[in-house]
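A single structure is presented below for examination.
Of the protein chains in this complex, all but one are displayed in their positions.
And now, chain A:
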Amino acid sequence: MSHHLFLLSPSDTPLYNLTHYSSKPSQSTSSPLASNLPSWSTSAFAGTLTALSGASSATQTQHGQGGTVKIGAGQDRHVIQMIANASLDAIEEVMRKDSVMYLKSVDKFNEWTVSAFVTPGNMKFVLLHESRNDDGIKAFFSDVWELYVKTMLNPFHTAHTPIRSAVFDSRVRASAKKYL
């Protein structure tokens, strides 16, 4: 049972992502650090988002190549990101109506549910998960929010840039282990 976490800036730039398998104690090596966000993934975001929806709210200014979108459920990385992206529209819709931070599950795609959390600074935390775990996920989001705020307070961190801190990474993983 795996979870995928994405931290997105207000302009929907991916700043951090994490894949967490809660069955195994050891973390996956599937590149959780933000250094794994090369230009292809950003372009995949742009490509899939514009391909999927005619949503006018998503004003992506990134000029990405149309990423090859594989339709179908599964653990494929492209699909995961596609799902996360597709949920952004739903998130923004809910954001406009309600002004709560924890938006429970905003979207569903085959077996994946997408939960979102929007911080007061308009950072979006998107979590893809298979099972229901509202309380755990809420606690996890709060934890991630706290860790994110502490990272932002680091003078050496520039706002809205990918988060590469190892301390942040290890703490998010520990929190994921605890709550998910």
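A few remarks follow.
Rule of thumb we're sticking to: a contact is a pair of C-beta atoms (placed from the backbone, for glycine too) under 8 Å apart; a residue touches a chain by one contact, two chains touch by 3 or more; residues count from 1.
Here is the rule we use: contacts and distances are computed from a predicted model.
Protein name for the hidden chain, per its UniProt entry and selected from "TBC1 domain family, member 19", "Mitotic spindle assembly checkpoint protein MAD1", "glycerophosphodiester phosphodiesterase" or "Trafficking protein particle complex subunit BET3": "Trafficking protein particle complex subunit BET3".
Only one of the listed residues, A:11, A:122 or A:154, touches the absent chain: A:154. The residue touching the chain not shown here, chosen from A:2, A:19 or A:165, is A:165.
Although one chain is not displayed, its contacts with chain A can still be listed: residues 150, 153-157, 165, 167.
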